[in-house]
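One chain of protein is taken out of this complex; the other chains stay put.
Right, subunit A next:
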Amino acid sequence: MEVELKEMLDELETLKRSLPDPSHYTTIDKLRLHVEHLTNLAKSAPVRRSKVKDMSAEVVDSNPYSRLMALQRMGIVENYERIREFSVAIVGIGGVGSVAAEMLTRCGIGRLLLYDYDKVELANMNRLFFRPEQVGMTKTDAAVQTLSEINPDVVLESYTLNITTVQGFETFMKSLTNKSFCPSKEGSGVDLVLSCVDNYEARMVVNQACNELNQTWMESGVSEDAVSGHIQLLIPGETACFACAPPLVVASGVDERTLKREGVCAASLPTTMGVVAGLLVQNTLKFLLKFGYVSPYLGYNSLKDFFPTMEMKPNPQCSNVACLERQKEYILAKPARDAAAKAKMEADASSTTECPLHDDNEWNISVVDDSVPDRKDARSSDALPEGLIHELPSADEFQKLPASEASATATDDLEDLRRQLEALNG
């Protein structure tokens, strides 16, 4: 392109010289300016910033982290730079997951693991993040492409697989337990798993993996009518798991019977998805960097701008075996937890007597004691706060039925049964 533009300039010069009438000179000079401008544009290849060794708080326009490190100077976050030690796995790189990944990338997260099996389509362009020229690429590869340009400091791993299949699940579990990024870390290889998938089946799979690995995770979701969403913190054994109770959804207030579903599966809005991604990553930052209150459940009803909250205890009769094991461990660890809490309280008390935090309360603001709200029993729907409903019913009480033996299938041999079905298929 640059060569052709150069030739064009030369030809314009020749043309100018060959013209007997100088009245056309200004037009030719204008054309030449345009070509020169185009040449400059062609020369300016995309700028890639180099990696940064340490996060600096220095306020210069070349420092990508100055505004983030300011959080530390202002006393909001004690140690922002710790963010580089953390690994976050994002399952589902769609309308919520991709935006969450971008936010964490811009925040300078240490490592991101991205999971999706889907490709970028033009039909995704009503959402944020992916660009039309990425259509046809896998979402994970397209995300790595964009994210590594935004912040080359982040270690990115892309997994193009379906976690609900037996094989995909195995790879998923193995990747979560890989500790090569931070070998000293306790537990699994990641600090948090973010579920940004769009269906109940995949959420149940993330729940299964996290219960088995004793891995804290956060759930997120946007309703199929695109007008509500939620985020939820799940700590195996400590809070309700995703299988402890039927999934909760934020009631949009729209009557399900009046919802017209003919010809469509699901709607989506970049706004609702962006809000939910923002809530999810805000909760993630608070959880990782230990500031503010980490919400156990936060709903978003966009039609009423209503944000219901709640907490859920685990269900001692949960159908998930790994959940029951984590519950048992959590109860066994209670004495140690109590001792640690007491020690912390004493330490805090002694430090407050040394320097009272809000001595000069000149505004006379009384701070209401933030006692822990009642934690709801995960099973009963009567206990649900206003604006939340169960999306699915619980399984009916399961009585083992006498096996209904069809006369032709008296056999109990797998190979025989397979042959019988094949015979019918033939």
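Everything below uses one rule, namely that a residue touches a chain if its C-beta (ideal position, glycine included) is under 8 Å from a C-beta of that chain, and two chains touch if they have at least 3 such contacts; residues count from 1.
Going forward, contacts and distances are computed from a predicted model.
S.K.: One chain of this complex is missing from the view, so tell me which of "Ubiquitin-fold modifier-conjugating enzyme 1", "39S ribosomal protein L13, mitochondrial", "Adenosine deaminase tRNA specific 3" or "Geranylgeranyl transferase type-1 subunit beta" is its UniProt name.
M.R.: Result for the unshown chain: "Ubiquitin-fold modifier-conjugating enzyme 1".
S.K.: From the list A:133, A:386 or A:412, pick the residue that touches the absent chain.
M.R.: Considering the complete complex, A:412 is the one touching the chain left out.
S.K.: From the listed residues A:12, A:31, A:137 or A:204, report the one that touches the chain absent from this view.
M.R.: Here the residue in touch with the unshown chain is A:204.
S.K.: One chain is left out of this view; which of A:243, A:288 or A:388 touches it in the full complex?
M.R.: A:243
S.K.: At which residues does subunit A meet the chain that is not included here?
M.R.: So the residues of subunit A touching the unseen chain are 117-119, 121, 162, 164-166, 169, 199-201, 204-205, 207-208, 243, 246, 256, 261, 263-265, 319, 392-396, 398, 400-401, 403-404, 406, 408-409, 412, 414, 417-418, 420-422, 424-425.
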